[in-house]
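One chain of protein is taken out of this complex; the other chains stay put.
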Amino acid sequence: MYTSENTIRVRYAETDRMGYVYYGNYAAYFETGRVEALRALGLSYREMEDKGIMLPVLSYQIKYFKPAFFDDTLIIKTTLKELPTGTRLSFHYEIWNDKGIQINEGQTTHVFVKVDGGRPITVPQEVIDKLAPFFKN
Amino acid sequence: MYTSENTIRVRYAETDRMGYVYYGNYAAYFETGRVEALRALGLSYREMEDKGIMLPVLSYQIKYFKPAFFDDTLIIKTTLKELPTGTRLSFHYEIWNDKGIQINEGQTTHVFVKVDGGRPITVPQEVIDKLAPFFKN
Amino acid sequence: MYTSENTIRVRYAETDRMGYVYYGNYAAYFETGRVEALRALGLSYREMEDKGIMLPVLSYQIKYFKPAFFDDTLIIKTTLKELPTGTRLSFHYEIWNDKGIQINEGQTTHVFVKVDGGRPITVPQEVIDKLAPFFKN
Partner (left out) sequence: MYTSENTIRVRYAETDRMGYVYYGNYAAYFETGRVEALRALGLSYREMEDKGIMLPVLSYQIKYFKPAFFDDTLIIKTTLKELPTGTRLSFHYEIWNDKGIQINEGQTTHVFVKVDGGRPITVPQEVIDKLAPFFKN
């Protein structure tokens, strides 16, 4: 298992009329979670795209437990539960506020594809090499 | 079963670096689907909130089939598969482009709560009354 | 002078904690104004980009008069006050709600550039041809 944490501060722009973070905005927060999870491994998602591999989302689920509010500091815990094989990669996420209250949990599944042509490809060896040490028993 | 359709035009603002609609933006498209589904029944979500009842999201799932692009006209099909009972309401969504290609499918589950205090309440009678004719056999 | 109108419905996603449309979201509303202004002339901004010409923004100003709210129907009036010459194009915008109250006014100035290389180019002849009839005296 590989876990990484990053924090974000809720922007006014991201709140809605209820005073809550709009339910659709957590997708962007989770994006920061997976980008930072990769960066902490020494992998740059931007460089991966520049090299011609992208990682579009196939599915996304989220359960909302508690609202988050303007100016809250949120901790995003991003986890890879399994070493990816084949063409897919799944991230699990939990968001917690700084009072120790869990805001939500979610999951995204992605597929590695070539920017040119959009064909699925197997997980790049570089990704496997960086992740493998976390999945030894 | 109750189904409603509305259309939206993809904004440049909603695309991302891949040229696709960003995966997080479909949540706002689905929001238009449920607001218009209620309006077509004669129910105003704004008025409901002004009367003190809101409908926050408990869970959200989406499967992405094909990308949508800038300036695409998208058809959002919003369905209530069951007459709500208790405190919850689920919407199913499908988004199709104007070439007849399905872009995604999703689901949100909501809970009726009082704006004052945030306590769950049972589905308002007005909602039941408007929906019931669609669920007679 | 050339003027075009389009309407949008305010989404919950676009409101903020004050219950107002977030001040940053009018930029996307104005975008719909200029895209529809071009479409009404028979010009597709998407096709223009697909042919290799894009229109990034050089400057943007907005004055806010009154707030807009969730579910408001807003009318966006987009105006070209002068026939463009050289490499630039300016749009003026006014947003009004359906009670006849003006919400804001704004302006964007754009430059025509080649997608390849990013060099400024003069206004495409097709744009001049479509606009010229509105600027005859």
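Quick notes on this one:
Which chain is which? They are A, B and C, in the order written, and residues in each are numbered from 1.
One rule holds in what follows: a residue touches a chain if its C-beta (ideal position, glycine included) is under 8 Å from a C-beta of that chain, and two chains touch if they have at least 3 such contacts.
Fair warning: this is a prediction, and the values are worked out from it, not measured in the lab.
Note that the absent chain touches A, B, C when the full complex is taken as a whole. Along subunit A, the points of touch with the absent chain fall at residues 9, 11-14, 27-28, 31-32, 35, 44-46, 49, 69-71. Interface residues of subunit C facing the missing partner chain: 17-18, 20, 22-28, 31, 49, 54, 56-64, 67, 108. Listed here are the subunit B residues that touch the chain not shown: 12-13, 15-17, 19, 22, 24, 70.
The rule we apply is simple: only the chains that are shown with their structure count from here on.
A complete topology is adopted by the chain contact network, contact being made between every pair of chains.
The most centrally placed chain, judged by C-alpha centroids, is B.
Centroids built from CA atoms put subunit C at 34 Å from subunit A.
Centre-to-centre, using mean CA coordinates, subunit A is 25 Å away from subunit B.
Distance from the subunit B centre to the subunit C centre is 28 Å, each centre being the mean of its Cα atoms. Across the assembly, subunit A contributes 17, 22, 24 as residues in contact with two or more other chains.
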